[in-house]
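Notes follow once the structure below has been shown.
A single protein chain has been removed from this complex, and every other one stays in its place.
We just call them A and B in the order they show up, numbering each chain from 1.
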Amino acid sequence: MKIIKKTLLTLLFPALMFAVMLAITASSDKCYVDGQLIFLQADMVRQVLVNACMTVCVALAIWLQLKNGRFDFSAGANMILSAIIAGNVGLQTGSPVLALLTAVAVSVALSCFTAAMYIFGRVPIIISTIGATLLFESLTYLVFGGAGVRAFYSTPGLSVFGRLPGIFLPTCIAVAAFVIFVYFTTQGRKGKILSNNQTAGVNIGINEKRNIGASYIFTGIILGMAAVIYVSQNTVTPQAGLSTSGIMFSYIVPVFMGMFIGLASCDVVGIIIAAIGMEILNYGLNCLNLGAGGTQQIIMGVFVLGFYAFSGQLGNIQALLARMKNRRARA
Amino acid sequence: MTTKTNPAEKRSSFPAFLGRHVYDIAAYAGLAATLILFLIFGGSRLAYNAQAVLQTSAPTIIIALGAVFVYSMGYMDVSVGQQVGVYAILMIMIINAVGGALGVVLGFLAVLALALLCGAFNGAVAVWLKLPSIVTSLFLMFFFTGAQFLLMESTGTNSISVPTSLLRPADRGAYNLLLVVIIVAVALAVTYFFRFSKLGKYTRGIGANETATAQSGVATTRWKVIAYMAFGACVALGTYVMLMRTGSAGKGTGTGYAMDIMICLILGGMPLSGGMKSKVSSALVGTLTYVLLTNDLTTMGVDLNMINFVKALIFIVIILITCRRRGGVLPR
Partner (left out) sequence: MKKLTKSLVALMLVLAMALGCVSAAGAEPKHAKIGVAFYQDTGYAVVATKAYLESLSEALNVEFVYTVLTQTDEAANVAAIQNLISAGVDGIICTMDLGTNAIIEECEMAGVYLAGYLCDYDVSYTQNFDRVFKSEYFLGTATDGQNPDDTTIGHTMLSSLLEYNARAEKPLTHVSMAIFPAWAFPSQETGAKQFVEDVAKYNETNDPDILVDELDPALDVLMFTQMDTTYFSKHTGIDGIISFAAGTSFVYPTMVQAGVDKDIRLFTTGFEGGEENNFGTKGTQTFQQNMVSAVESITYPLVLILNKVNGVTFPDMPETAERISTSQFCINSDEDLDAFMHSIYYTGNAADAMFTPEQVLNMTAFGNPDATYAALRDLLAHMTIEDLAK
């Protein structure tokens, strides 16, 4: 019974989102072609799954560090640089598997560099990750002549990890890496203590440096998966001026939402569900021709605030409902 | 009876002074180094180059000075760039609609009112709704991005403009002097409020330990709102100073200001966790270092692809010197 309740609560968000967008799109002429509602076409399922996979990978990478009390700015830059290197290796060798392995290797190396700068530099984490971001972004102009990578996504044999069903492989690896670290490693389990009270955690004997090292290695694996999906779907060009931090800010929304949704189950399920729900919202807005431009940004902002306001007040709402129930019982 | 200073104490006080102020010294050393390079590579257009640096850095300095209040509380605002963009567009629209000096005054007042409102929103709503402060900041970022887009769409053009003669003196020398006067005035005002008033005391207290500050009887919500509103006022003024230079705005105006402000404050030695070590000088020192560095690398003829790499390396070296925390747990 409890399991059923938790499952229903977990699925509530995407189900609600689907129902709301279905109602809105069904009432708009723009969403019909030859009498058929485009929101209910196979393309919706395909796009939601493909986009959600990318979102899940990046969101897990961000959450893994946030969970351990660290705000990492460098995730976006790490992903972009790994994508450029992996994409070019893939083009030169003609092997998508080599591209994937390269993405993981590069991403883990970059993550380890970030960790080393934090551990040995003893610089506050936000500042050291900003430094890492600037460095990784600058390297995108220096590798492969600053040309980025362009033809990888359009070569069907290479971009298998950006399309269905191949996209599920890197996504599953990313989820597995997250679950293994958080639930099956000592460092992962101790991370929560460090997040809640760093000094107490260190004082009771938790080796914080080992925790950082291990967490960044797993973050690197997850970001490597994100990188291979990203390069399989997009042209990747060099970036500068902390523009990759925009990637982090756009994927942080499912992270925060996933934390709340995951209360009914666990955080990784919450993030996956949040990603699916957000992509349903995006697809619905695209059907309404509101997928790009000013209106979409405003809708997204209002939605984020509304969601957080609701989740922040949940305790008060529950208390109010309990008081009303008591009053009725007394009456 | 006279008290003689112990020579041993005198010898140890200078190294102790150095040890206590190594971060400040490193920040100022960074500024000095970029200034020396600037003077060396300025060449025959040194005077022109100097005024270019002044005009480039002025808006950022003013906004960074206001950001000191917010960052000293351990918070940040990622919506600054988008706010600057919308304020610039609104100011131009009002000036073009009303015309003349009256349009300029009305435009600035309207934008100032909006900036103060956004500041109050940032400071109050997060507390009332029990949200992380980044959430209200993200909301404003999304909202203003959309607003900027829609405003520019409504104009039907890529860029709108207003004659700069309406916004500043025509004489270049007078314009530069005005910029200096504005920067000095804002710096003095911010320094006064930050160092000698309750606002600075309480914002640093909130950054150091919000719970202890609240339990000391400080109305932390009220002072957060005031701090964000002070920041908003600086954003409005910074936008006006930026417009004085270009006279135009578009759908991307202001992009990147949030990150630039963060980098400038870090370079100036501002702790991002806020607290008692926050200082106003970080805004001035950091911004000038950042702007001079970009200028130096261009005038030195450093290859375009290498400029970002060099800047990144210099940033890392500076933060390793200025932001390093010895002993204890790893800093967060």
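We take it that contacts are C-beta pairs under 8 Å (C-beta built on N, C-alpha and C of every residue); 3 or more make two chains touch, one makes a residue touch a chain.
Being a predicted model, the structure only gives us computed values, none of them experimental.
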Legend entry - Neighbouring displayed chains - absent chain, whole complex: A, B
Inset, instruction - Just name the one of A:Ser159, A:Gln198 or A:Ser311 that touches the chain not displayed here. - result: A:Ser159
Inset, instruction - Based on the whole complex, identify which of A:Thr186, A:Thr199 or A:Asn289 touches the chain you can't see. - result: A:Asn289
Legend entry - Contact partner of the left-out chain, one of A:Pro14, A:Gly69, A:Gly90 or A:Gly148: A:Gly148
Inset, instruction - Specify the residue from the set B:Gly43, B:Gly100, B:Gly217 or B:Gly327 that touches the hidden chain. - result: B:Gly43
Inset, instruction - Among B:Pro15, B:Gly100, B:Gly156 or B:Gly217, single out the residue that touches the unshown chain. - result: B:Gly156
Inset, instruction - Mind listing the chain B residues that contact the chain we can't see here? - result: 42-45, 48-49, 52, 55-56, 59, 149, 152-153, 155-159, 161, 163-164, 172, 242, 245-256, 294-295, 298-299, 301, 304-305
Legend entry - Contact set of chain A toward the excluded chain (per top definition): 30, 33-34, 38, 41, 43, 46-47, 50, 141, 145-148, 150-151, 153-156, 159, 162-163, 233-235, 237-238, 240, 283, 286-287, 289, 291-293
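Going forward, only the chains that are shown with their structure count from here on.
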Legend entry - Intercentroid distance (Cα basis), chain B paired with chain A, Å: 30
Inset, instruction - Would you mind writing out the residues of chain B in touch with chain A in their complex? - result: 78, 129-132, 135-136, 138-143, 145-151, 153, 256, 259-260, 262-263, 266, 271-273, 304-306, 308-309, 311-313, 315-316, 319-320, 323-326, 328-332
Legend entry - Contacting residues of chain A [partner chain B, same complex]: 69-70, 117-119, 121-128, 130-131, 134-135, 137-139, 141-142, 146, 198-199, 202, 208-209, 212, 240-243, 245, 249, 252-253, 256, 293-302, 304-305, 308-309, 312-313
